[in-house]
Each structure stands twice: as structure tokens, then as C-alpha cells.
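As you look at this complex, bear in mind that one protein chain is not there, while each of the others sits in place.
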Amino acid sequence: MIFTSDNWAGVHPKIFTAMEAANKGLQGAYGADGTSAKAGALFDEIFERKVKVFFVTTGGAANGLALSALVPPFGAVLCHEVSHVQMDEAGLPELYTGGAKLLPMAGAGGKMTVAAIDEVMRVYGTPMVHHVQPRALSLTQATEYGTAYTADEIGALAEAARGHGLRVHMDGARFSNAVARLGCKPADITWRAGVDVLSFGATKNGAMAAEAVVFFDETLAHEFEWRQKRAGHLWSKARFLAAQWVGFLEDDLWLDLARMANGQARKLADGLKALPSVTIEQDVDINEVFVAMDDALATHLRAAGGAFYDWVYPGDLWQGRLRRLVTSYATSDKEIEDFIAVASKL
Amino acid sequence: MIFTSDNWAGVHPKIFTAMEAANKGLQGAYGADGTSAKAGALFDEIFERKVKVFFVTTGGAANGLALSALVPPFGAVLCHEVSHVQMDEAGLPELYTGGAKLLPMAGAGGKMTVAAIDEVMRVYGTPMVHHVQPRALSLTQATEYGTAYTADEIGALAEAARGHGLRVHMDGARFSNAVARLGCKPADITWRAGVDVLSFGATKNGAMAAEAVVFFDETLAHEFEWRQKRAGHLWSKARFLAAQWVGFLEDDLWLDLARMANGQARKLADGLKALPSVTIEQDVDINEVFVAMDDALATHLRAAGGAFYDWVYPGDLWQGRLRRLVTSYATSDKEIEDFIAVASKL
Amino acid sequence: MIFTSDNWAGVHPKIFTAMEAANKGLQGAYGADGTSAKAGALFDEIFERKVKVFFVTTGGAANGLALSALVPPFGAVLCHEVSHVQMDEAGLPELYTGGAKLLPMAGAGGKMTVAAIDEVMRVYGTPMVHHVQPRALSLTQATEYGTAYTADEIGALAEAARGHGLRVHMDGARFSNAVARLGCKPADITWRAGVDVLSFGATKNGAMAAEAVVFFDETLAHEFEWRQKRAGHLWSKARFLAAQWVGFLEDDLWLDLARMANGQARKLADGLKALPSVTIEQDVDINEVFVAMDDALATHLRAAGGAFYDWVYPGDLWQGRLRRLVTSYATSDKEIEDFIAVASKL
Partner (left out) sequence: MIFTSDNWAGVHPKIFTAMEAANKGLQGAYGADGTSAKAGALFDEIFERKVKVFFVTTGGAANGLALSALVPPFGAVLCHEVSHVQMDEAGLPELYTGGAKLLPMAGAGGKMTVAAIDEVMRVYGTPMVHHVQPRALSLTQATEYGTAYTADEIGALAEAARGHGLRVHMDGARFSNAVARLGCKPADITWRAGVDVLSFGATKNGAMAAEAVVFFDETLAHEFEWRQKRAGHLWSKARFLAAQWVGFLEDDLWLDLARMANGQARKLADGLKALPSVTIEQDVDINEVFVAMDDALATHLRAAGGAFYDWVYPGDLWQGRLRRLVTSYATSDKEIEDFIAVASKL
């Protein structure tokens, strides 16, 4: 009954197999190998266009490096107040951008709004010397509240951003889950909707440690390899990073895994919402369920072996009762059923 | 009828005279001179204790360097959303701290509140590896809305900060005006109230370019000289920076000038509040008057030679009608009277 | 006949097996798992004391993060002019230290000397405000010229460093090869010899991507987890990084692999030195052979399928004739014999 995080799951066997397949003989280092080439081609394919892709091992690295390509040190990035770049990377974007400022905004369900963007730009948008200069908007798909933007929502935000002279970055740590939920093409919610750079995460969806920085506007990738290198994020045995992507993307494994994870969250939410002492607080679009739950029930569940985190976000609407439950491709029906059963007994 | 900013005023003659007095022969560089020693002693005197003081030329430098002594690169600083460090220094604190994050909060009248501090610390206050680590609170005295904290207010904020393990920095770009307004001792609203480091500004109150970083807790000043030096803020002919402080502090010139500036703002506010089309939007504690004023009146005043800025802060309560009017020691009664007279004619 | 680099080799099967063994069910993220605990215990064991260890994936990250724990942003690090931190990390130490300066020195065979340390400290060692402040010495074991310091040599350098108030960092990207060569205990050439922090590399010796920052003086590791995190070098599925170390360290696999690699280099060197047109330019202590070789021979070898790099280091003693040949645990006798045979035919 572990619902702590999707990063508690292991590596999917198919991905492991792909890594083993790459372990053949001597091969060129730093990406000059066949597996890296193959992974690159798979990205072109699933995004229906030529893209420029760089592989790293953490979502933080992907986000920070991507943003460093978009904003100068005296620049700023608009983001949601609960976004990972703002809350969960211990200042990583600031390190990699050389000190750019994040300008957080509120928004229901973890989603940014055009109105909030306009308000930040009203305050910071003039090119006066005293202000940091906003140059990018970073949106998270799926969001940190487990909701997914529709393609139209992203298009509207990107259009607003562009109207203010901002480039658009998407933090896609759970991009797979969003695509699975929306049933769309990856292109529909990225470059076709106005996204310039995507941090595409595989780690939370079955890989070992595999994140990709995907540039749709290749001019932004200028000299990016030095940014990657000087951050210590260029692997010598790069084939093993690329191999994870091969295993992940081939035969739509990534979508299968995301659908499984999403489906288990749906089941979990359906079971929980029937309980009088639990309320589902956000749309369950992906593999996360945000609920309000009393301490008594939380304690009861934990005593029975349930594991999940109390969740803390700005705006204490829930008076300490917010809990996050995350499923993964490895979550079994039994775990969910047992959890609901235990909860029902209180 | 210039009410743009107090930094449009020149250098007060007594300060100029002090600089000339320092221009005698060869003297030790980088602070090894008699004027620097004298200025240091004056700081000890007005703060009623031994302090460790460093002189720089801009408020930005003073704030950024002070904060760099309080927080690590993975640290964070709590501040008001309209504070200078957040809004008006083009990312300077981020540069000097090596990328620490500013965590802005709202608060009426430009003032921080204990509740808002507690809320930020509820979200960011746990020592978990994912979060930036808040280590300092930066409050502005007088505030960016022209209000002054009382000693009790500062004491309460500092106590809350300390309870959360935060050091306390005060941005005192208009510290003089606050002291003049409160009629208190400088110590009362700084170290006695729990402030660890003060950025004390003289520039806006009659100096040429003179800001001081005043450490009350000298342990925090450890190796500060290297921070100052590597930022290019250590003057070789340091005596001319110190001399400004001698002129400023001797015979309470700083308080006289602040009282003059404050008094003129009071007169201006009193005249304006009588007008039906103007409302005074903030307490006029110091030398700034924030008013809501229609475009018609603003245009009329400007056509007649009035100068002041439209003001943009987060939260557009005034729908573009907020204007800031600033007086200085050099503001004449006639300017104020003329301004009111012109305004009255519309 | 690939002698380009040891990082062209794949992952040793035993290490792969250890990673697979870690792929069991859900486990705590960010190091809260059994494999991470086991790896930590292995470090304690091989270093014969309690150490504090952090796992990252590149040698650059290990070095940069280690140095950031030793020097302030206004600090400096003494290093060899051919060291990786100086030449091959695209400015990574500067990024992670917040701008500290590297002070390179020359030295035969890639080794630092006490005399050179003394000379740098003569110039930079005074605590005056104008200078960066040297706080650490970084030495490379084995060196970038394929030589290994003896325990006595390290002890002498560390003693000199300590006499100047410097902490000692060891870049051990090929630490295994040095230990295998010297037949010593790991402790003998690290903490017993005065080393404070070791970057211990497994990647070049059979791992996938596994480097460890090993603190012998645990006080230096204070808040290191935030440095690691904000650089994007904290894996969520940390067990797979730790597992590489388990496979690497258990049953002395690391020493076996290093001995194999070293031995092959020895054979290669022995074969080459018999050739009139080749001279061995450095002691072949580990798995690297630096030779001077004419272009004609190099071209001939490459035409026959030989692969190795022309090498460029400061001081062009070889007029463009320096070549580096690297073996690994995966280098076969046949490759070496074929290479010598081809070379002999010219």
C-alpha cells in the first residue's frame, strides 16, 4: 500500500533489457554511439519533426539547463507557485541560469492562467533597468496537483507568453501521464501549441534515471552542450542513458506504463471518494490523487502499512489535511483494494 | 515641481564640505585612513555599541552583499513582494548570494506580517533536501510604500524570524526618514529589536553615493571584505566614501535632512488630500506620498511642469491610477504650493 | 584495436547483475533504500573507517561538488595544469564553487610538487583582500599522465598543503588503477596520507556511471546534500547508483578490473617500446600509455583500424607527436598483439 511517489518503483524490465542490449563491446563515448543515434531518431518520430535532444538523469537538471538556454542571468522565468522549479529543486534553476529570478504565480489546480501572466508582466514586463527581465514561461504538464492542461489551455498560455516576448518551457516530469490522459499526440501539447523546449521525464514512469531536454526551436540549443557538460550532466557512457529512452519509447511502452499508472490512480480515487471522511481535492487526471483526510484516518492507514505523504503547498486551504497519493505502473489492484478496505474500516 | 525621486536631489553642501576636508594629501587606500576611522567611530556612537561597518555606493550593493553574508547559495530570503531586493535590483541579490531564492510575501502598506512569515515557513521551513533553505528575513524600513514600522512591529517580525531560525536584515535605504518619523534611537529599531545587519542609506538623503552595511552581530561579517572586494565595491580612495558619512552623521545632519524631507511630504499630502480627485493611499510616514489620481489630473499636472511617476506594484488595486510623489531635503515650500495650486485648478 | 578511452568499454556483467538485484519492488527514494545503505557500509569497510559518501554519475560532478564544500566563492584551488578540473570540465568547478579560481601549476609526469605549491602560496597565500584565497589543493590519483603518486608523495603534498592552510581533495577518476598499481590500502593514499575528500570513480573501471564523493573529515560534508540536490545530482532511484558500487566493491571486483586494465597497458607499452619510431613518454603506472609517435605511424595504425587520440597538453614538448593509448578491463590480448604487429610492419 505504497503511494508515496512513482519514483519508488523500480525500472521496468523492458527498459532494463534495452540497457543490457546496449552493453555490447566498446562504443564511442559522449553520445557517439548507435544507441544514442537510435534514441534521437525515436524522438523525431514521436514528435513528428526533427528535434534536438539532450539526455540527463534528473528532472532538476533537465529543467535548470533548459531554462539556462532561455534566460540571461538578469532574466526571469514565470512559473506556478507550486511548480517543481520553484519549490522542489533547492535553487537549481538559479544556479544554472546564473541567478535568474523565478516569478511565481497562483492558479487553481496547479495551472497557470493568462490573467496571472498578464499581471506579472504588468509589474515586471517593462524593459527598465531596475527589473529582472522576464524571458520565459515554465509550465508543468501534468501539473504538480496532478491535473493536465488541455492542448487549448497550453496554446492559450503559450500565445500569451509569446505576446509578452517570453519563450515557453514545459516541465514534463509526468509528460507521459498527461499524453496518456489526453489521448493526444505529443506534438499537440508541445510545439504545435507553442512550446519551445520540453523537459521530458522517463524516470517517474519506469526508467532508471532518464530525462530529456527536447528543443523544438533548435536555435535555442546553441552551445547547449557546454551548459550540459559544465554541469556534470554529460555521461561518458551515454549509450546507457539513451538506451533507457529506446526501451521507453519503443512500442509505446511509455504510454502503456502511463496508462497503467493513471488507471490505478483513477481506481484509488474512485474508492476513496466513497468514504465520508475523504474528499478528492483535485481532478485526478494522471497518477496522483490529492485528498483531504483527517489525521485519524491517516494514522489508521499508516498503522496498517499505508504509505503516503502529507502535502504542503502555499495557501493552507486544508488546514494540514492535504495528502498526496501517487500510483505507478507497478501499483497493483490489490494494494488499492487493501488500502480502500482499511480506510473503510475506520 | 519635481517629485520623481529623492535621488534627483544633489549633494548637501555640508557633505560636500566633508568630502573636500578629506582631500588633504596622500592617505592610505582601501580604508586605512583617518576619515574612515572617524566614520566608523560615528557609527559606533549613533548605534550606541560597537558595530562593524562597510561602505559601498549603492543600496543594491549594500543589500546584496549583506544578504550574501546571511544565506548560502541554496538558501532563501523572505521579503516583501514590493521590496527593492525583489523588484528593483535586476537580480542583484541572486548574483551576490550565488543564486539564493527570494521568497516574496504580500502585506498591507508594504509591511511584512508574522502570519505571512509563518505561512512561508510552513511551506519552505522544513530542512528537506528539495527545498531552498530560508535563512534570512529582509525587511525594509521605511517600506516601499512610504510607511514606517514601529519598533514593536520590527521586534515582533524579528522574533518570529528568529523562531524560525532566520537572521534579520533591514534594507534602510530610507532609514533616516524612518528614524526621524519615529523619533526613536537608531538602536531601537535595529539591534535592540533583533536586526542583525542593516543596509543604511545616505544617498537618498543628501549624500552623493554612500550606503553602509552595518553588522551588529560581528560574527556575520566574517570574510565580508572579500565579498565586497570581489564585487568591485571596495574603493581605493575610500576616504571619500567615508567622508560622506562623516558629513552626514555629524551634528545630526542626517536627521535634519530627513525631517525636512518628511515634513515636505506631509505638506504635500495635506494639500492633496483636500482635492476631490485625489486620495492618499498609504500612511505618509516619511517622504513619499502614494496617491490615486486620474489620468486627467496627472496629465494636467505634468503639462504644468509637475513631475512624478506612475507606480506599478503587484495587485492592481488602483487600475493604473497609482502615482508616487517623493520629496527630499531640497524640496521647497513653493514647489509644493504651486503643485497644489495647479492641481486645484482642474 | 581501440585505445581511445576506458570509458568506451561497457558495464561489467557483475555490476549489471548488482543493478538488476536492486530492481526489486518499491523502495525509498533519494537514498532511503537498502542498497544505498549497503554501499555505504562497503565504503566504510574498504577505507577502514567511517566515511560520509555521496553518489553522483560523473567525475565532473564529483570534483566540482567536492571542491564547493572546501572553498568559498572568493577562494582558490591549487591544481596541476593538466588536471581534469582545470582542462576537461568546461568550467564546472567554477560553476559549483560560485566562481572560485583554479591556480594551475606545472609538474613533471602530471604530478604536483611541494616547490610549486610553495611558489603559488608565496604569490597568493597572503590573506589580503585583493587576492582570491587558496583553501584547497586538488591532486589527481592516478595523474592525467598515467602516473601514480606513492603514498609518501601524497603525504608530502598534503603536509605542505596543510601547512599553508589548505584542505586536500583527490580526484580519483582512476583511483582503482592507482591502488592496484601501488598494492596499497585505499586508506594509505587517502586519509592516512592527509586527504580530506576523495572523488572516487568507478565509471572508467567498469561501472555505468558511478562516482562517489567520499568525505573523510565529515564536518566538511555539512549541508552537502543541498549542494548535490541543487546541481541536479541527487537521483530519486538512488538504489541503482548505489548498486553499481555494491557490484564494483564486492569481492574486490574493482581491484581485479583495475589490475586487468593496468596489465594490458603494461603489455601494450612493452610491445611499443621495442619499436624504433615510438618512445614511451611517461611511466606506465596504470592503464594509460603516453607515447611520442610520428604521424606516419599513427596514420598507418589508424588505417588498419587502430583508434587512439592525439593528445594536447600545455608545453608542446612533442611537437604534435604525443598520443594517448588507454586500455580497460575489456582490452583483449589480441587487440594489443594486433596493434603491435601492425605497428611493426611500418
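Letters A, B and C mark the chains in the order given here, with residues in each chain numbered from 1 onward.
One rule holds in what follows: contacts are C-beta pairs under 8 Å (C-beta built on N, C-alpha and C of every residue); 3 or more make two chains touch, one makes a residue touch a chain.
This one's a predicted model, so the numbers in the text were calculated from it and none came from an experiment.
Within the full complex, the residue among B:Gly40, B:Gly60 or B:Pro186 touching the omitted chain is B:Gly60. Screening C:Lys101, C:His169 or C:Lys204 for touch with the missing chain picks out C:Lys101. For the chain missing from the display, the contacting residue among C:Ala274, C:Ala296, C:Val312 or C:Leu346 is C:Val312, taking the whole complex into account.
Although one chain is not drawn, the whole complex shows that of A:His84, A:Arg230 or A:Arg266 it is A:Arg230 that touches it. Mapped onto chain C, the footprint of the missing chain covers residues 73-76, 87-91, 94-95, 98-102, 119, 122-124, 126, 129-133, 312-314, 316. Within chain B, the residues in touch with the undisplayed chain are 2, 4-5, 7-11, 16, 20, 22-29, 56-58, 60-62, 64-65, 89-92, 95-96, 203-204, 208-209, 226, 229-237, 240-241, 328, 330. Although one chain is not displayed, chain A still touches it through residues 30, 72-74, 98-99, 129-130, 132-133, 223, 225-230, 234.
The working rule: only the chains that are shown with their structure count from here on.
Across every pairing of chains, the maximum count of C-beta contacts belongs to A-C. Distance between Cα centroids is largest for the pairing of chain C with B. Once the centre of each chain is set as its mean CA position, chain A and chain B turn out to be 40 Å apart. Mean C-alpha positions place chain A and chain C at a centre distance of 34 Å. With centres defined as mean CA coordinates, chain C is found 50 Å away from chain B. Those residues of chain A in touch with two or more other chains are numbered 89-91, 95.
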